[in-house]
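Apart from one protein chain that is not included, each protein chain of the complex appears where it belongs.
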Amino acid sequence: MRTGVYLCQTGTGDLDAVDLHSVVSYAGNLPNVEMVKDLGTMPALNIEALVAEIRANDLQRVVIAGDSPGFFKPAFTTAMRNAGGDPSEVRLASFRQHGASFGIGTVRAKSVLACATFGVPYGLAAVPDTTPTHPGTVVIGAGIAGIQAALEIADAGKQVFLVERTGTIGGHMAMFDKTFPTLDCAACILTPKMVAVGQHEMIDLMTYAEVEEVSGSPGDYTVKVRKKARRVDVHACVACNVCTEVCPQRAPSEFDSGIVERKSIYIPFPQAVPNAYLVDGQSCTYVQSDGAKCGVCAKKCPKGCIDLDQVDEIVELEVGNIVLALGYDVYDARKIERYGYGVLPNVLTALEFERLTNASGPTSGKIVTKTKRFNKRTKTDEWVFDAEDGAAPASVAIIHCVGSRDANHNAYCSRVCCMYSLKFAHLVKEKLPDADCYEFYIDMRAFGKGYEEFADRIKAEGTFVVRGRTAKVTEQDGRMVIKGEDIVSDRMVDFPVDMVILAVGLVPALGAAELALRLGIQTDTDGWFSELDYNSDPTDTERGGIAVAGVCQGPKDIPDTVAQAAAVAAGALKSMAIGRGLDSRASVSLSDIEARAARLTRV
Amino acid sequence: MAIRANPKLITELEIYGAQDVSKCYHCGNCSATCPFSKEPYILPRRSMRSLQMGLEAKLESDLEPWLCYYCGECSTECPRDAEPGETMMSLRRWLTARYDFTGIARLFYLSAKAEMLAVIIVALIAGAGFLLYGFSQGSITQYGGPNAFLPASSVHIFDWTLAAVLLALLGTNCARMWWFTVGRDTKVHVPLSAYVRKIYLLPMHFFTQMRYAKCEQKRPWVLHLVLMLSYVTMLVLIMFFLESMWSGPAINWSVHAFGLAATAGLLVTTIVFLRKRLKKSEAQYQQSHETDWMFLVLLIVVAATGLLQFTLHRLGLDTAANVNYVIHMMAVVPMLLLEVPFSKWSHMAYRPLAMYFADLKAEEMVSKEREAVGAPQAA
Amino acid sequence: MDDLKIGVFVCNCGTNIAKVIDCDAVIDSVERLPYVAVARTYKYMCSDPGQDMIQADIEEYDLDRVVVAACSPRMHEPTFRKALQKAGLNPYFLEMANIREQCSWVHDDPVAATEKAAALTAAAVMRVAHHEALERRSVDMCPNTLIIGGGIAGMSAALDLADAGNRVYLAERSDHLGGNVARADLTAPYLDSARDMLTERVTRVVEHPNIDVLLESQVRKVDGFVGNFQTIIRAKADDGAPSDSVYDVGSIIVCTGYKEFDASRITHYGYGKLPNVVTSFELEKMLRAGRVTTKEGKAPQYVAIIHCVGSRNLEFHAYCSRVCCMTALKYAHEVKSAVPGAYVSDIYIDMHAFGKGMEDFYRRSSEIKTLFLMYEKNDYPVIRKADATDDCDMLIEVNETLSGETIEMPADLVVLMVGMEAREDSEEVAHLVNISRDKDGWFIESHPKLDPVATTTDGVYIAGACQAPKDIPDSVAQARAAAARILARTALGRIDIDAVFAEVDEEKCSGCRMCNELCPYVAIEFDAEKRRSHVISALCKACGACVAACPSGAITARHFTDKQIFSEIEGVLA
Partner (left out) sequence: MTFEPKIVGFLCNWCSYTGADLAGTSRIHYAPNVRIIRVMCSARIDPTFVLKALHDGADGVLICGCHPGDCHYSEGNYKMMRRYPLLKSLLADYGIEDERVRLEWVSASEGQRFADIVNDMTERVRALGPSPVKAALEADLAER
């Protein structure tokens, strides 16, 4: 089949990962390739010229090769048709789609191009061999994604090691009050699963631990895990709270996203799994003074299960599959000075509000504004949430897309903020029916099952939904003045409210980038882990036996996260069922792919 | 009544400098950042919208572009890099072209070559004219006195005629501006009394540029004000005190002091602006249209030669002074003849007028609203 | 029964319960009840130490019944049942009193709340005395799976299951695999080749030794229960004549996908009347053929794309179809590429660019000068024929919200982004496999958040757009999730059946057959020669309808016997 190859780039992604010159010369030597032309980046295509070219070389097949060649396809399809050829014989060689990034860029590009010239889907030709797979699985991160994946695999009677950085499993979901759009309480649906994990005989739970190193090859990985010194014996501890009572040191509570303090020895939250305390070395007097001072908790512990001198421990795990469920962190609102977060007392982040409105939170669900308090220890005034003295806000403004959809911050959409913001509005209206509630949004992204209906319901509840992003928040005699444009009713917005909630976006979890490097898997330009194929393989990665689940692959809501986490289990269980799993894609050599593609065209 | 959208306009505006307006996704961030954005004039987003949809009639009648001083805040804060500030600048250029009945302004904006050519031709004609005139009735070695190469009196007459022509051209364009923005507006009718009552706004805005002072950074406003005042001072001196300017070699401080100050003002500010545009330091200096360069270059040449003229005359180098004077005029004439009515300089007139009109219209709209609200109660 | 020993454990749930209820008072009141050997309170019964305590007491006092007064049994019953089991006690010897959700959290008067808590706990104590030891049984799990629907979801699930060595029957109504994805050329937002992806899938499915593809086939009947379904499928045999054949499977995945909304239902758009108003799928055809023209064969100068056709409105479907926004942006790019110099406008409500790579795609769409016009929900744009003097074929009147103006948008070609709709056969399918549908006709998952693939019928799973509108990656993920569930069970080779179900006492049964009709799960069979009815325990879902209905009181509901409930009534009123 007389084939013409056109190289067209859109200029997105890591272009310089591919050496186009060598790709061009390679293409020239492929069988059937009559002509190769490099049209550069974002070419303005002249269809007539293409028609002429196709006719001149009487091409029966055209291959467009580039980072995202689809962007040029319709022009070529039209040209092909106008030239009297078969429009369906325009093939794509998409470098980005098939993971032509740094390191393997050029050779991958060549193999993708080869397949296209043969008219064979890359996925069919580039099938790696299988390798024997160890039955164990390590799941990194124990949020809802990690929990779900671990349970799905363990329920099949397979060994799972669940490694979690913090002192408890549950992740962000455990911090939430209600979940949209059904408004069932997060804890009520999550805690049974957490308990199930804690009780599961096939799950080896490693909290307060981090993955140090990963070696080995697909199907046979050795994962080195650092069990950080928890300084409390998880099994002996009965969570009697004596240690916390006597502990003199305080630090902001991570679980309550810093709106209250906890002691240096603490339990993240009452339903924590494992239900045991831990010592935060950063703030503990004993640890900081190398055992010179304090240590009172160890003395007072009725069960003597506190060992303040405990040191980190390294364990090595032999596994066949690795599941990445790292989750996310929220965008640091301090980076957007004009919203005054960290400066103005009653500007909160979404997570802070989740804790504030949470029935199990510091105010036991009472929505109040902060009150000024003199701190005797630090001898300074500070703003705190006080369930008793705190005044209920008469008006609350919720600002969408904080750190998202913004070239100056994160260009991507964080997918969940619209819905959780609407949920906040509902919670405010539910608890403070007389309070005015405003949503300032750009696009209301209510896309999921029952979401649109939920959005309609919130509007019906009397929340003012204003299209227009708030540009700044300032203070005026104790209240927060928000300034923005109300686009639909074309007015300027400039009025004071009592509380501002910033719908902060999601960012890749701390350490995700390093881990990706250590595992040899790719991340996209925003730092999210790259899936093997956006459409057909959203959970596997370039590296055999390593899968991604949940937000670490890209922002996701709970149902989508759970579905993906379960999907990951399919890959793992599949390999265990037959004792063999797929090797990395990179393991298939260019010549093999050429040969396979050639063979496939003949049949 | 529905307005027809014209997706083609956006492409035309690209030539005027609006390269990125299509990127705008209307979050309203820019309007909220802008210190001037206040009902009924919400800017810059609304102008961006009209431009995206190509609502020509609406844009033509808009005063918003003139209410923007391009502090650049909106562009820096824009989440889509849609450059609202630059869009407003481009709209001002486009409007200048629209107001101009001769079509020359449009020509200049669309092709830098055309403008260059025009400037050169006018310069040459001016040069030739002055030389011919000079040799015809005086000697090049004589600066002042009876046999002067270019006697102040006759130059003065020339100045006045030129001024008259300029005024005529600019006047018509201003009248057209009024017609587009106020005159033909069926929704709001501004009564004559209001024009009279608010006339003070014109000189006030012209001389103080108080609105500009509202921008967050004050420095641009100061520079702009100095430049403008120096220019006006110079204009006044030339128009009314040309003889005493000419007098010498003894320095006549009562006039020359002003002259020197103004020249200094012009030189300093233009050079500062030139540097900013070259360095592209702030948002508002990043994209420069050809006309911006032409404007600055001419101004510097005029100021420099003017100063040189002054010195040469004091040093008694009459021949040099005469030659330099012709060069000076070769810059002055095109600057006045082309830049003032047809290019950037026209905004000296359009801006204060826009403020004036905007104020009048706003007042009308507010009173209208009051009636609207009041009516049912009366009934 | 006199030597019965009952342990009562009252949970404080931190302060959740103790704040309102005086737990010690509850202890005092229940201690006096018969058989109570030990009664204690603890901060968190559900916590590991709490459970350890229960287990320790079972040892120490050799308890044979346990009552836990804590949160709702819906939350921690499994937890405590496990605890009993660990201590060597039958898990069904547990009864919980719900003194949190239904007492401490809903009452503020400590006295009344404590009194109520005591009553509820007493009721549990009296009930548990009548509990019987029940055994969970397990049935063998047939490793085969029937997948209904050969779209992208069905094929993805099939491959996962087959690769693991399980037999898969892939039943597809039409004569080809691929479903709706087969109609697309490129996918949003990266404009990857849908065709290549599909070719790869289809080839692998067709060539897979473990997958039987049944084209032009229809599931006629589904009998049996989880792990052991007998299905009858009518498929087109090689000779052409359709024939029924029986397939034994252990699980069923429903991936029947969606159908497109009928655009002619919205009169404002004049679809079917105006020749150059086409649906998204029709444009897709043009693009694949390399012929994007008007009906008159001219290259369109103005192309308008209208979003949310049939979606997000009051008249037709309130829900968002989830994929149209990105598909619309895809068309914006494709049209600009196929017809250089064409002006593309995109008439939308909210731009749902929520997923990976989508916002960037949206940005690029505006960079190529797509004109976006925003309209309000339910305020439909109106399309009319343009006048001869106009330079366009049609005019679209939009109340444009971003400008507040009523805009007249010129158009030569209008593309309607038709939304997704439940297929007309979804009701039939739902009946066939006994699952339920929501008001829009989408199949209902067993939990909207934590169980998006299972259904209320054990062994039947749903995946893809038949559950709700979904894009390709989300459908594939869900399909693989369903596969994972099945793989987990096939790995074990068995399914545990709940020990709670109804039983017919053949002595008492009069054979009136009233119960036969009553059972929604056809779990009650009539034995003609014995003239007695009996329950197929694996099918019984223990609703108890038959128990209450049986005129001769011959049916008992395990774990919900009359005796147990009567004593509970006595308890709450004691």
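Order of writing sets the labels: A, B and C. Residues in every chain begin at 1.
Basically, a contact is a pair of C-beta atoms (placed from the backbone, for glycine too) under 8 Å apart; a residue touches a chain by one contact, two chains touch by 3 or more.
Keep in mind the model is a prediction, meaning the values are calculated, not measured.
J.: The chain left out here touches which displayed chains?
T.: A, C
J.: Determine which one of C:28, C:108 or C:428 touches the chain that has been left out.
T.: Of the listed residues, the one touching the omitted chain is C:108.
J.: Please identify which residue in C:66, C:120 or C:539 touches the non-displayed chain.
T.: C:120
J.: Which one touches the absent chain: C:41, C:55 or C:98?
T.: Spelled out, the listed residue whose C-beta touches the missing chain is C:98.
J.: Under the stated touch rule, tell me which residues of chain A contact the chain that is not displayed.
T.: Per the touch rule, chain A residues meeting the hidden chain are 182-185, 188, 359, 365.
J.: Residue-wise, where is chain C in contact with the chain that is not depicted?
T.: Touching the missing chain: residues 72-74, 98, 100-103, 105-109, 112-113, 115-116, 119-120, 123, 436, 456, 518, 520-521, 541-545, 547-549, 557, 560, 562, 565-566, 568-570, 572-573.
Going forward, only the chains that are shown with their structure count from here on.
J.: Looking only at C-beta pairs in contact, point me to the busier pair out of B-C and A-C.
T.: Most C-beta pairs in contact, of the two: A-C.
J.: Among the chains, which has its CA centre at the largest distance from chain A's?
T.: Between chain A and every other chain, the largest centroid distance is to B.
J.: What chain is most central when centres are computed from CA atoms?
T.: Most central by this criterion: A.
J.: Take the average of all CA coordinates in chain A, do the same for chain B, and state the distance between these two points in whole angstrom.
T.: 53
J.: Roughly how far is chain A from chain C, going centre to centre by Cα mean, in whole Å?
T.: Whole-Å distance between the two chain centres: 24.
J.: Using the touch rule from the top of the page, what residues of chain B touch 2 or more other chains?
T.: Correct list: 25-26, 46, 80.
J.: Multi-chain contacts only, two chains or more: what residues does chain A have there?
T.: 405, 467, 487, 490
J.: Taking the touch rule as given, give the residues of chain A at its contact with chain C in the complex, in rising order.
T.: 12, 44-47, 68-75, 77-82, 87-88, 90-92, 94, 96-97, 121-124, 144, 148, 152-153, 155-158, 179, 182, 184, 188-193, 195-196, 198-199, 235, 237-241, 270-271, 274-276, 360, 405, 411-413, 415, 443-453, 456, 467, 487-488, 490, 524, 528, 531, 533-539, 553-555, 558-560, 562-571, 573-574, 576-578
J.: Given the complex with chain B, which residues does chain C contribute to the contact?
T.: Listed in rising order, the residues of chain C that touch chain B are 302, 343, 345, 351, 362-363, 366-367, 369-374, 395, 397, 400, 402-403, 405-410.
J.: How about chain A: which of its residues touch chain B in the complex?
T.: Result: residues 338, 401, 405-409, 442, 467-472, 483-487, 490-493 of chain A touch chain B.
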